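Would you mind keeping the following structure in view while I ask a few things?
A protein chain is absent from this complex, but the other protein chains hold their places.
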Amino acid sequence: MTKAKTNPGRFFEDYKVGQVIRHAVPRTVSGGERAMYHALYPARGALYSSDEFARVAGLPSAPIDDLAAFHVVFGKTVPDVSLNAVANLGYAEGRWLKPVYPGDTLRSESEVIGLKENSNGKSGVVYVRTTGLNQYDHKVMEYVRWVMVRKGDLAAPAPEAVVPALAKVVDPKDLVVPTGLDFSNYDFTLAGEPHRLGDYQIGEKIDHVDGVTIEEAEHMIATRLWQNTAKVHFDATFREDGKRLIYGGHVISMARALSFNGLANAQMIVALNGGAHANPCFAGDTVKAWSEVLDVAETAAPGVGAIRLRLVATKQGAAPFAYKGEDGKYAPEVLLDLDYWALMPV
Amino acid sequence: MTKAKTNPGRFFEDYKVGQVIRHAVPRTVSGGERAMYHALYPARGALYSSDEFARVAGLPSAPIDDLAAFHVVFGKTVPDVSLNAVANLGYAEGRWLKPVYPGDTLRSESEVIGLKENSNGKSGVVYVRTTGLNQYDHKVMEYVRWVMVRKGDLAAPAPEAVVPALAKVVDPKDLVVPTGLDFSNYDFTLAGEPHRLGDYQIGEKIDHVDGVTIEEAEHMIATRLWQNTAKVHFDATFREDGKRLIYGGHVISMARALSFNGLANAQMIVALNGGAHANPCFAGDTVKAWSEVLDVAETAAPGVGAIRLRLVATKQGAAPFAYKGEDGKYAPEVLLDLDYWALMPV
Partner (left out) sequence: MTKAKTNPGRFFEDYKVGQVIRHAVPRTVSGGERAMYHALYPARGALYSSDEFARVAGLPSAPIDDLAAFHVVFGKTVPDVSLNAVANLGYAEGRWLKPVYPGDTLRSESEVIGLKENSNGKSGVVYVRTTGLNQYDHKVMEYVRWVMVRKGDLAAPAPEAVVPALAKVVDPKDLVVPTGLDFSNYDFTLAGEPHRLGDYQIGEKIDHVDGVTIEEAEHMIATRLWQNTAKVHFDATFREDGKRLIYGGHVISMARALSFNGLANAQMIVALNGGAHANPCFAGDTVKAWSEVLDVAETAAPGVGAIRLRLVATKQGAAPFAYKGEDGKYAPEVLLDLDYWALMPV
């Protein structure tokens, strides 16, 4: 009798700066993933919903939703990066580099770019830069993530602390606009709202109004679809309280989809500046979202601008535009605080 | 802080007879939508399940289920037509005009064809004729729907009342049989039942026997798949009773799929004569269905006849063939009363 063949996950002392981890299992995406994404989230971005709309915008067809691509890339890293993680601490320098289309096959690699043992000697912070690649070995996205990971052997010596310098915000000149993207003939009626980039003011906040009550079956179906198999999302006997913790990415996608109502033209996410899963989300929670316009920028593509948004997801009981208290801590009803760049017609 | 960018929906006074509304968001359908439709409903119509069966019947491949096409077209109208609706009052003159295949992109338009303010001055009835179009701007379906919509401004003057004359039943000579459809070589064994049109008697009632208990996750997944985002279906904090109202179309598809058992050869829905959502449906309800044969007709296509059916969905506690009481009102266990034409081998 042995457990030796199952994956115990990596512990803090198993990571070395410079180490490159090729993650299992490559994944070919199809219209099936698109249909499921749109069934699990109220996603309605026209560019991701209609081949015709995408063609008018200069793309060969509708890509797989940007966050679906993110989840596929992210899901593969879980067995290697976060199986023994105590906490998911942050994201930075995320960029979408190439749209993903039905038929593409994605895989992921991560490079360890930082390590810092905690003063308690029981865990440490691991920084990885993860890259998603398609079947041509073209990069489709990259992002930095850092997690707190338990030590397996408490006697293992602390590594030299390396904390990478990470940009607070992706510089708009580093945003990658998909080749050919052109919003000159953008049909605002078909897209769902008349608001173009110039209609948004920096500092403007938008209450996205709609809410969705989350069910166990839904978040598990979604999380499995991304081949993210962390026990805590699926096994009601795993946590002492008998609750299944909802994958943070489920909340990201739910909030982003809800933000259609008010940001229908924030079509493509091209950068993830940062993000925090402020509080855990469980089945039965009703998720709502609000956004704040943080910045705007130009791009070289015809008719295409960029908007930097803070996307905040909240649950039932949240005050309007709930965020942080005077102590700088998130209100208990705040689930997510995400900072991203999206492309929008000017 | 503003909600100004979110869609408040149209109020009664915002509609004008003759107005044409182009609805957002176009949608390309794929095998993903078909797989999900067949996973959400016990749909087994051979023509919609098998490319080979469809080819023998003269079609290029299996279309997307007729009601899936309906839901896609209908879902797009919700933000423009029924966001502030108090009640969905009826359907008429629905016709499927062209099968929808994986790869097709659908969009919807609605023309306001009638308006009548209620005597209370607080709401009114809006009649729209909705058309679904594919990427070639070919009509794939059309139907009339009328809803009761709240007034936003109670001081707005009542419009001149226009109540369109609507056919009680689509005349069989107006049914559109898909080009090439031919049931001469129809394989009744593969289709699942031996009964042809001649085996059904007008007035015959069929108890479809099977039942399905509905879960929150399922109706929300289905309703989102059609990009129908009416709050009342998703947000458990929206109604005072904490219940999520199930999209009426979910009940339509469930009942139609259940009717396979006894009507396996009623393959394609080609007309919607009328329909009523008699009582609301909630998660936990067990849906069953029965049908009554209302009429039969010939078509010009080889081996293809038409059958007019009343499809009634009921929930737990319903008497056999539960319908209306002596007062003409629906029994409280009746969920749906639908009147449609389907094509069946003669």
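Chains here go by letter, A and B, matching the order in which they are written, and residues are numbered from 1 within each.
Rule of thumb we're sticking to: a contact is a pair of C-beta atoms (placed from the backbone, for glycine too) under 8 Å apart; a residue touches a chain by one contact, two chains touch by 3 or more.
As the structure is a computational prediction, the values presented were derived from the model and not from experiment.
The chain omitted from view is touched by exactly one of B:Leu59, B:Val170, B:Leu197 or B:Ala217, namely B:Ala217. From the options B:Leu67, B:Val170 or B:Ile206, the residue with contact to the chain not on display is B:Ile206. Set against the missing chain, the residues A:Gly45, A:Pro79 or A:Gly274 yield one that touches it, A:Pro79. The set of chain A residues touching the chain not shown comprises 1-3, 5-7, 22, 24-28, 30-33, 35-36, 79, 102-103, 105, 107, 135, 215-218, 220-222, 224-225, 227, 229, 231, 234-238, 244. The set of chain B residues touching the chain not shown comprises 30-36, 38-42, 44-46, 49-53, 61-62, 102, 189-193, 195, 199-200, 204-213, 215-218, 221, 261-264, 284, 286, 316, 320-321.
The criterion applied here is as follows: only the chains that are shown with their structure count from here on.
Between the two copies, chain A and chain B, the C-alpha superposition involves a rotation of 120 degrees in steps of 5. Look at where the CA atoms of chain A average out and do the same for chain B: the two points lie 36 Å apart.
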